[in-house]
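Take this structure first; my questions come after.
The other protein chains are all here in position, but one chain of the complex has been omitted.
The letters A and B name the chains in turn, as written, and every chain counts its residues from 1.
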Amino acid sequence: MFLRRAAGRPRWLADGCFSWAENESFSVGLFVFRRRRLELRLRGRGEPKEEVGKILKKRDVISAVEALLVHGSVYAPVEKDDHFVFEEIERASDLRLEAAQTVHSAKGAFFPSKDPLVRFDLSSGDWEELPPAAPRFLFGLHPCDTWAMKAFDCWMRDGIPDDRYLRRREHGVIIAVQCLKKCNEDSFCGSMGTYRIFEADVRLTPMNNGYFVEFETEKAREVEEAWREILLEATVEEERELEEMKSGMEDAFSGAEVDLERLPDDMKASFYAPWWRDMGKRCLDCGQCVAVCPTCTCFAMIDECNVSLTECERSRRWDGCMFHSFAEVAGPHNFRSDRCARIRHRMNRKGQWLNRRFGVPFCVGCGRCVTACPVGISPLKVFKRAQGGTADV
Amino acid sequence: MNIAKKPRVGFFSFASCEGCQLAFLECEEELPVLLEAVEIVRFREASSYEGREIGGEEFDVVFLEGTIAREKDAEEVRLLRKNAKIVVAFGACATTCGVNAIRNTRPLEIVRREVYGEKAGWYDVFPARPVSAVVPVDYTLRGCPVDRTELVKFLLFLLRDLPAPIPKYPVCFECKAAGVVCNYVRGRTCLGPVTTCGCGAICTRFGGRCEGCRGILPDANLEGLRYAYREVGRSEEDLKHDLQLFNSFLSTMREKVL
Partner (left out) sequence: MSESVRRAIGESSVYTPRKAKVESIQPMTPSETLLELRPSASPLRGSPGQFVQVTIPGVGECPISLCSDCRETETFQLCVRRVGLVTTAIHRLVPGSIVGIRGPFGTTFPLEEAEGKDVLLVAGGLGMAPLRSFVEYILKNRDRFGEVTLVYGTRSPKDLLFREEVFEWYYEKPISVILTVDLAPAGDWTGEVGPVTIPLRSLEIVPARTLAVMVGPPVMFSYVLDVLREKGLSDDRIYCSLERRMFCGIGKCGQCQIEDLLCCKDGPVFSLSQIADRGEAL
């Protein structure tokens, strides 16, 4: 377990969210550790013994995926047009576990870009709910993605919960891979404090020759079963290697450029700053940033009929605040008709409002929107500017 | 709008390749149902009828395909507007002036002589323009050619006499939903960010770039697009060239021509 050096206990807020802003050193590892001990006890294995670590050798990764595919669908990074994206994989060999950042996030697993909700039978006047299908195993999530999933959970659980999302989420098993260094130029997880896995059912830590495997939750048992024949016991050298990897990782992510505690206030103070205009001039309203962002939750609903008008399907599909018509009502009146107001809105969702409200970061620094934006708009640049930096945004 | 139970529909075509009418005929699965529901009064692409004199005939809906390139066409369009309850501009030529607007980039006299040679004087062409520049249109169906799925969906609204929703999003909206790795991420340019959606991002989904055939959005940020081109190492000229294909009317010429 890493992060045992973390100070203080994590605080869980009334709504079940981890208080992040107030703990500058994240006690997540500690938290997971405690919970695991608890679970081990619940499983009736008595007091936890020093368990022998498990290793997934590189050469066994494909058979590990094959073993999962027997139990259910697998959603994982695959290669597409010389880049990586999350998709449901067909063959185990499609998996790219070593992928650097995927251009699209994994949110589509639990929040598909188009999600059919209800089917209306127009001849009988009846309608029925359509079951939410979802992948079973999310394999290869990076630490930032696990934090993003937490943020997504907070939003979807708040108030009246979104059952479509939660049912998928409950069903899914998260197998996350710890990053040992920043995965590309655009990502800034080190600055957002999201470079350690937050929560996962199974966590993998890369080693020279494979992955160190830890099973964390009840849901992980299915994976544990599936991999029983595949995993090897860690040798003493491998345990030592793991420790080295972990301490190396802390160094690789040091040098945070954002003061997270002050971020909400700083964003608030710069709400009317003139530099928002610089981005307003460039932004194309293309909405790619919201589509690739793992914490962007917005959607619209659409009803589509078949050609004989006997059936109609209502689905929800991704939408986002960067589109011009997002805040338009009948009239027509647009509450955010200005580009600069739209960018400011999105950045404040990420850096002020939601992180303040839920106590977890809503920009996890994955850098996907930075990669996707054709005109180089970046939350990191914005956060730094809001905190007194002078570089162009 | 109170259109009839079985609406009378006419398809009329002006300067165009008539590919959009073909697109309608290609809705093979849906055609039987649709033909049941409407009475198609005029449809040149699907009939042997050659004449095109347009009289006082009344229509519920007319689909106007093609660019308006001469006064005679403009008059016909005005007459059709008068005789039809709903006017639909159909396809890129009719909605954005499409490729036909490239003609406007050079002096008309020269173009006319190049095309018609000696007989240039016989043709009374004027600068090409979309249907909407001649008469008010109720709906625009974009694309070169129009998108079949969108066309069918549109007809389903029309048949129920309901106002069809107007696409207001950029192509990127549909492109990202389809999980395409963006052209810009791959170091290429693309007009998707400024182009009206509705085609389901068919070009980018199959590995191409969006050429903007559905026309740039009314509030498109061309200044920003210039920046985006620069970011992937392309020049202002490249952008001009790309916009010229389908959008020269909307991006540069509207004021000059009208």
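We adopt the following convention: a contact is a pair of C-beta atoms (placed from the backbone, for glycine too) under 8 Å apart; a residue touches a chain by one contact, two chains touch by 3 or more.
Just so it is clear, the structure is predicted and the values come from calculations on it, not from any experiment.
Enquirer: Touching the absent chain in the whole complex: find that residue among A:Gln352, A:Thr371 or A:Gln387.
Expert: A:Gln352
Enquirer: Which of these touches the unseen chain: A:Glu224, A:Glu241 or A:Glu328?
Expert: A:Glu328
Enquirer: Using the touch definition from the top, which of A:Lys57, A:Arg262 or A:Arg314 touches the missing chain?
Expert: The single option touching the absent chain is A:Arg314.
Enquirer: Touching the hidden chain in the full complex, which residues of chain A are there? Just list them.
Expert: Touch with the absent chain occurs at residues 117-118, 120, 122, 125, 127-129, 155-164, 166-167, 170-171, 297-303, 305, 309, 312, 314, 316, 319, 321, 326-331, 333, 335-336, 341, 345, 348-349, 352-354, 357.
Enquirer: In the full complex, which residues of chain B touch the absent chain?
Expert: Considering the whole complex, chain B reaches the absent chain at 157, 162-165.
The definition used in the following text is that only the chains that are shown with their structure count from here on.
Enquirer: Between chain A and chain B, what's the gap in Å when you average each chain's C-alpha atoms?
Expert: Here the centre of chain B sits 41 Å away from the centre of chain A.
Enquirer: Under the touch definition given earlier, write down the residues of chain A that touch chain B in their complex.
Expert: Residue list for chain A touching chain B: 80-83, 85, 87, 103-104, 108, 113-114, 281-288, 291-292, 304-305, 307-309, 317-318, 323-325, 328, 339, 371-372, 374-376.
Enquirer: Spell out the residues on chain B that touch chain A in their complex, using ranges where they run on.
Expert: On the chain B side, the touching residues are 29-30, 33-34, 152-153, 156, 159-160, 168-170, 172-173, 176-179, 181-182, 184-186, 192-194, 207, 217, 219-221, 223-225, 227-228, 231-232.
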